[in-house]
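Below are the structure tokens for one structure; questions will follow.
Only one protein chain is missing; all other protein chains are in place.
Letters A and B mark the chains in the order given here, with residues in each chain numbered from 1 onward.
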Amino acid sequence: MGKLLVEDKTIVTPGEELAEGMDFLPAEGTFRDKDKIISSGLGLINVNGRVIKTIPVAGRYIPEKGDTIIAKVTNILMSGWILDIDSAYSAVLSVKEAKDFIRRDADLTRYYNIGDYIVTNIVMVTSQRLVDASMKDPGMRKLIGGRIIKVNSHKVPRIIGKRGSMVSMIKQATDCSITVGQNGLVWINGSPENEIIVVETIKKIEQEAHISGLTDRIKTFLEKKTNKKINIEKVE
Amino acid sequence: MNNQQKDHILNFFEKGIRFDGRKLDEYRKIKVEKGFSGNAEGSARVTIGDTIVLAGVKLSVGEPYPDTPDKGTMMINAELMPLSSPDFEPGPPAIQAIEIARVVDRGIRESGAIDTKKLCIKKEEKAWSVLIDICTLNEGGNLLDASALAVVAALQDTKMPSYNGKTVDYKKKTKETLPLNLKKMPTSCTVSKIGNYFIVDPTSEEEKKVEARLTIEVEEDGTLCALQKGGDKPLTAEDIDKMVGIGIEKSKELRKFL
Partner (left out) sequence: MSYTKRNDGRKFDETRSIEAKAGVIKRADGSAYFKMGKTVAYVAVYGPREIHPKFLQNPKKGKLRCYYNMMPFSSMGDRVRPGANRRAKEIAMVTEKALLPVVNLNDFPNSVVDVFIELPQTDAGTRCAGICAASMALADAGIPMNGMVAAVSMGRVDDKLVVDLDYSEESYEDGTVADIPIAIVSGTEEISLLQMDGELSRDELKQSIEIVKKACSKIDKIQRDALKKKYEVKNE
């Protein structure tokens, strides 16, 4: 016997009792205390059959292996670059992990200089949170021009959408290049008027990420702002 | 700041808009709330866009300065509270805070906005001390203008406490206001230069790209009562004249909030 104590897809607070009964299984963001399942932070409760988890709605980015992020170069060493990834932890990009082959005595600032933004992958995170980055994969590059905005890293999946559908829709409507880092940094490049629409749209997604019907609302919003009809089939 | 990002912002300026869609000479939404504190003799909370600054006025009775025995005293202190930005650290006031306090102080002192002669209680012995504190609550750019506006609004909000000749009774507030000369009350407008463009009210992001800035404090009739140039790059005489013109123009708008 089990009973859900809160409504699914609502915001729950730390220590709040989510369900009682041994039938339920506590997953991420929850823990069991005797016969109750309890939230271990502020989040959106998600019930899938017997599995209860919470999706975080706030919190700074925690680096994970495999993430593609946007990082800022903050320091240059003999062996590589130190990156600010907007987390409690900085990342290291060693010379051998840079995009192109770099000679031993090359001037590293000619590749990535302090203040430059790059798209890079996280390849390792140790238990002490030492983070290694690499730019070997295709698509990794230094970002030229454009502007960077910061969003809540937990909202990134909604901004990207299923198989990139949300961000593709925004790109189609505004003709802007957009790169979304898993760490919540977003690069936008296009005409000034369109960039402003992109920023407004992304902020709207951030605020309404936890409310259903988001894709349709954003589609309507974009069509109104750009006076363009958006073709969903064209969106890959 | 990265040169490419600076070029990108200039693309925007060329079209007469900024990253947040504002015009170059447009302030964000301004809100002035007087009297948020029941304990201070005067207080005001100013919001400009995301920037929030609190100012409070405390009055006490003390000895006048020996070189001005018939005048009351004024002191302004500013703190960039660590609560308001990830870049502010706890500890004694940073140089940025000291600059804000001193620039705002000069505007009020030099304009004669407070009639300090009327603050004298007994020549050489007793005079009112006006102690003003600026505390930032959220750093969103343009702390100086927000602080200056908050201080003036707090002074306008101030009511004198009762004084029986010996002690101040803070619990008994009178209806008497500070002796202020409203026409002299300064408004502050900081004009910033990025590339060849002038903007007002920069966001924190824009502030990082500012090359030079000029804070202009103006009385009601357009008389300048304080100036402060900041930033690493120098300004030409033409720049300064243009910036002063923008400052005087904008101060008319800001004055409406007092």
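Note that a contact is a pair of C-beta atoms (placed from the backbone, for glycine too) under 8 Å apart; a residue touches a chain by one contact, two chains touch by 3 or more.
Note that the coordinates shown come from a computational prediction; the quantities given were computed from them, not determined experimentally.
S.K.: From the listed residues B:Ser84, B:Gln156, B:Thr187 or B:Thr215, report the one that touches the chain absent from this view.
M.R.: B:Ser84
S.K.: Of the residues A:Gly15, A:Gly66 or A:Gly164, which one touches the chain left out of the display?
M.R.: The one listed residue touching the chain not shown is A:Gly15.
S.K.: Using the touch definition from the top, which of A:Met22, A:Ala88 or A:Ala106 touches the missing chain?
M.R.: Answering carefully, the residue with contact to the hidden chain is A:Ala88.
S.K.: Which listed residue, A:Leu4, A:Leu25, A:Ile62 or A:Ile160, touches the chain dropped from view?
M.R.: Going through A:Leu4, A:Leu25, A:Ile62 or A:Ile160 one by one, A:Ile62 is the residue touching the chain not shown.
S.K.: Which parts of chain B are in contact with the chain that was left out?
M.R.: Contact residues on chain B toward the absent chain are 36-40, 43, 50, 52, 54, 56-58, 60, 77, 79, 81-86, 90, 92, 131, 133, 135, 137-140, 170-171, 204.
S.K.: Write the list of chain A residues that the hidden chain touches.
M.R.: Residues 10-11, 13-16, 31, 33, 38, 40-42, 56-60, 62, 88-90, 127-129, 154, 207-208, 210-211 of chain A touch the chain absent from view.
Convention: only the chains that are shown with their structure count from here on.
S.K.: If you average the CA atoms of chain A and of chain B, how far apart do the two points sit, in angstrom?
M.R.: Averaging C-alpha atoms per chain gives centres 38 Å apart.
S.K.: Which stretch or stretches of chain B touch chain A in the complex?
M.R.: On the chain B side, the touching residues are 1-2, 4-5, 7-9, 11-12, 15, 17, 19-21.
S.K.: Which part of chain A faces chain B closely enough to touch in the complex?
M.R.: The contact residues of chain A facing chain B are 115-117, 144-148, 189, 192-193, 195-196, 199.
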